[in-house]
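Quick one: structure below, then a few questions.
Every protein chain of the complex appears in place save one, which is left out.
Presenting chain A:
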């Protein structure tokens, strides 16, 4: 009798070093490896893009573009410069921000009050336990920042504002915002135990 594959348990998406290896294989044109990378990154990519862009249809379009770009430019990933997840998420943030700024050029940005009261879309996260734990850690660490740090980091990351826009919105000097973005992220880094 032939051993049958267990159809009920698809392997978990690769993480950490495995993800880096999969992405390296993608750079060599391995489509199966790309499917693995997709499984690992698509939810965070879509979630981040949606946090910046808000519009669901446009978010899905940009997320797809990001994922295709991961395929196209995988050869640029350099494992010694950081994790595969960081590489993908940096790309996703860049593209989301590019899009929101190009849209912004033609239409006026949301009202100040709307920007300020919007918190990241934590509640729509998957049921995965791991995601929930990650979410709790991040929320706890964001809570440990000063109000200014938290507002500046949140507006820049989750809403895609430039530091100039953040400064205008919070009526703060440019230098102060730049500093808050940096020391806010440093405090987050330490709180989350990020080692890069």
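Note that contacts are C-beta pairs under 8 Å (C-beta built on N, C-alpha and C of every residue); 3 or more make two chains touch, one makes a residue touch a chain; residues count from 1.
By our rule, contacts and distances are computed from a predicted model.
A chain of this complex does not appear here, and its UniProt-recorded name among "Paraquat-inducible protein A", "Intermembrane phospholipid transport system permease protein MlaE", "Xanthine dehydrogenase molybdenum binding subunit apoprotein" or "Regulator of SigK" is "Regulator of SigK". One of A:22, A:97 or A:169 touches the chain omitted from the figure, and that residue is A:97.
In the full complex, chain A touches the omitted chain through residues 27-29, 31, 34-35, 38-39, 42-48, 50-51, 60, 63-64, 67-68, 71-76, 78, 81-83, 85-86, 89-90, 92-94, 97, 120-122, 124-126, 128, 131, 134-135, 137-139, 153, 156-158, 160-164, 166, 175, 177-186, 188-189, 192, 194-196.
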